[in-house]
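The complex is shown incomplete by one protein chain, all other protein chains being positioned as in the whole.
Right, chain A next:
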Amino acid sequence: MSTFTATDQPPAPTAPAARRKRRVPYWLLLPGILWLLVFFAAPLVYQASTSVQTGSLEDGFRVTWHFATYWDALSEYYPQFLRSVAYGATATALCLVLGYPLAYLIAFRAGRWCNLLMVLVIAPFFTSFLIRTLAWKTILSDGGPVVSTLGSLHILGLTDALGVTEGHRVLATPLSVVCGLTYNFLPFMILPLYTSLERIDGRLHEAARDLYARPLTVFRKVTFPLSMPGVVAGTLLTFIPATGDYINAELLGSTDQKMIGNVIQSQFLRVLDYPTAAALSFILMAAILVMVTVYIRKSGTEDVV
């Protein structure tokens, strides 16, 4: 091994040319930075100021640094916060359980069907999120195929007992909302999982088998650890939007399944209490940021692997 010294470097190009060259990346970044400033940073600042305003629609809102709004919002709506996190986490876990085998199959076993299967995974995106969720409303309705099937199999009694359904109904229960979330965000789990699984060199599996690892051990010690980037990306891409989602709870749930997204939506659009709505948004954002940071820290270290 040799150590490189400064003299090994090619001679530096002349100063102005070099400076121009060095600026190119910044110029390329400019549109993205402008976009973020206008559509992300500015609304964020605006919402932050809204959240500490007081007043009414008639008299107008003024910044009074009224931080109590945060406390009031949290103490009034913490059940919806907890429910959002619980639903989001459950849907994420279900997506992982459903999505991992599917991604594994597509990455390693599908062969020439691989591309077709990936298209099928993405196919739901070709129709609107709203339409698809409305379709679920029909499918899960009281006289619909799901209820009659589950009912005749006596599964609904069990789910009623567990508290995820109620009164032999599926619609307007936690089950329907979590299923809706799972369904809608499943592709966000499968895509990163597939990408990270597909990148794994097949020879690593062979090497593991050659080194006395049984098929299950190969998965546990090689495949799964190497797919961790996909697992982390997939769970984040599922958990973050699922926790903030309000469409599924709106269309598939009742008032008992309201999530924090529904509260924010109604505060903004119906109650017109902008400070509370803004404060709730910030609490949600902060909570998700904290959870995500802890999660990434954990999964970044080898003890998760």
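Observations
Here, a residue touches a chain if its C-beta (ideal position, glycine included) is under 8 Å from a C-beta of that chain, and two chains touch if they have at least 3 such contacts; residues count from 1.
Here is the rule we use: contacts and distances are computed from a predicted model.
UniProt lists the omitted chain of the complex under the protein name "Spermidine/putrescine import ATP-binding protein PotA" (options: "3-oxoacyl-[acyl-carrier-protein] synthase 1", "Protein translocase subunit SecD", "Heme exporter protein B" or "Spermidine/putrescine import ATP-binding protein PotA"). Of the listed positions A:C114, A:A213 or A:A233, the one in contact with the omitted chain in the full complex is A:A213.
If you put the hidden chain back, the residue from A:L204, A:L272 or A:L289 that touches it is A:L204.
Across the entire complex, the residue among A:G55, A:G151, A:P225 or A:P241 in touch with the chain not shown is A:P225.
Taking the whole complex into account, chain A touches the unshown chain at residues 1, 201, 203-204, 206-214, 217, 221-222, 225-226, 228, 305.
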